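== subunit A ==
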Amino acid sequence: MEKMTSIIAVVVAAAIVLAGTALYVLYDLGDDDGDGNTVYYVVEPPSSMKGTLAAGQIDGYIAWEPFVSDSVVGGVGTVLKWSGEIVPNHPCCVVAVHDPFISDDEGQELAARFLKAHMNATDWINAAMENKASPEYNLLKEIAVDFTMRNESVVEEALDHMTFHYATDDDFTVALENFTEMYLDLGVIGEEKIADGGYENVTDFVDQYVNGSYLEIAQFVEPVDTILNPDSPIRLGFLSGDLHQLAQAVAKSSEVLGNGKSIFENYGLNVDDAIGAPFANGGAVMDAFAGGYVDIGYLGSPPAILKHLNAEVDTTILAQVNIEGSAIVVKTGSGIDNLNGLVGKVVATPGESSIQFLLLKIVLQQEGLSLKIRT
Partner candidate 1 sequence: MDGDEVNIQMEGLLKVFRKDDREIVALKDFNLQVDDGELVCLLGPSGCGKTTVLRIVAGLEPKSGGRVSVSGEEVSGAGPNRGVVFQEFALFPWRTVRKNIEFGLEVKGIPPCEKEAVSSRYIDLVNLEGFENVHPQQLSGGMKQRVGIARALANDPAVLLMDEPFGALDAQTRNLMQKELLRIWSATEKTILFVTHSVDEAVFLADRIVVMTARPGKVKEIIPIPIPRPRDRTSPEFISVRGEVLSVLETEFEKTMAQELSGD
Partner candidate 2 sequence: MKSLAQFIRGTVQRNWRRVLLGALSLVVFFGAWQTYSWYLNANDIGYKAYFPYPGEVAEAFLDSFVTPDFSGLLMTDHIMASLKRIFLGFTLAFAIALPAGLLIGSYLTAEAVGMPIVEIFRPIPPLAWIPIVLIVLGHLSGPVVIVFLGIFFPVLFNVILGVKRVDPLLLDAAKTLGAKRNHIFFKVILPFTTPYLMTGIKVGLGIGWMCIVAAEMVGQYGGGVGYYIWARTAESNYDYVFAGIAMIAILGILTTGVASQVERRLYRWMGMK
């Protein structure tokens, strides 16, 4: 018995050593190409970034709020660069509509009213943030805590670094053009897709894809006493706990106006969470548009562009939701205090199709650094 047990122990030990050796032989664990200007990236969900950063599996990450403040408040991470420092006023989340929804007068009317509610909610948030002693700010924090399931200090920190903004101004369209050009350069969007979509060029595409006229009409929408669509609610798509999309949470809240009605109801709208909402990412919202489960959605601008051009999902961007609000986070105490400090290190990104990935790529390019997948 003893003899056999020891034989087995030896076999196990030998096998583990073998597997371990194989691991190190098969994977080149060298830190750097040696060219001295490469930053490596891996892809992982933002929800796990704080954990992997704390555990030392990554050296930094780029993500949106509240995943930035999550690490900062927890003492795990320090912000190396806010996204506004990379591309000032860069677009982030948008409100998009499924084209069939606005194919008739009734749908157009509902969409305009929806945008009025969106504007109203955004203005209310901005006003509340002006005065942190106000009861409105406290209510805002409450709504944000409920929506993101983060604690108050994380929410406060995150709100301080976000700008809620709905206008589809020139900064917005120019940035969308730039992002689209980048995707074309990288081959993510095939050159033929612009023409296939019936557009002359990228500028024409952005011009047609972004329709600011609803925002203009919305300015003249007045509150009504009755619900206009009692039997067919607007099916709303949005992301799980994405603080950028706080406006829709505020518009749903029956406490904001003080008259027992939500902002949506105040403008005569019956709005329901779509089947599947909250969604995991913007791509999923676009998929739900394609499947016909969502009428109006809050989502990041890159999936809106990618899925519209590549997967021909018939949508139109009606408004912005927020600008900026993402950041590059590094481990607290790592000593990394500039982008050159990331050379040879591993930075986690939410995915190559995310706006955060593009921002990381842009800022590294500005510094003369290149971004490569960690192999």
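How were these picked? Simply put, all candidates are chains of the complex that A comes from, given by their letters.
Assume a residue touches a chain if its C-beta (ideal position, glycine included) is under 8 Å from a C-beta of that chain, and two chains touch if they have at least 3 such contacts; residues count from 1.
The structure displayed is predicted, hence computed values, not measured ones.
S.K.: Out of 1 or 2, which chain touches subunit A when the complex is considered as a whole?
M.R.: Subunit A touches candidate 2; the others do not touch it here.
S.K.: How about subunit A: which of its residues touch candidate 2 in the complex?
M.R.: 1, 3-5, 7-8, 11-12, 15-16, 18-19, 22-23, 26-27, 29, 42-45, 47-48, 51-52, 54-55, 57-58, 100, 186-189, 281, 283, 286-287, 289-292, 303, 306-307, 309-314, 346, 348, 351-354, 372-375
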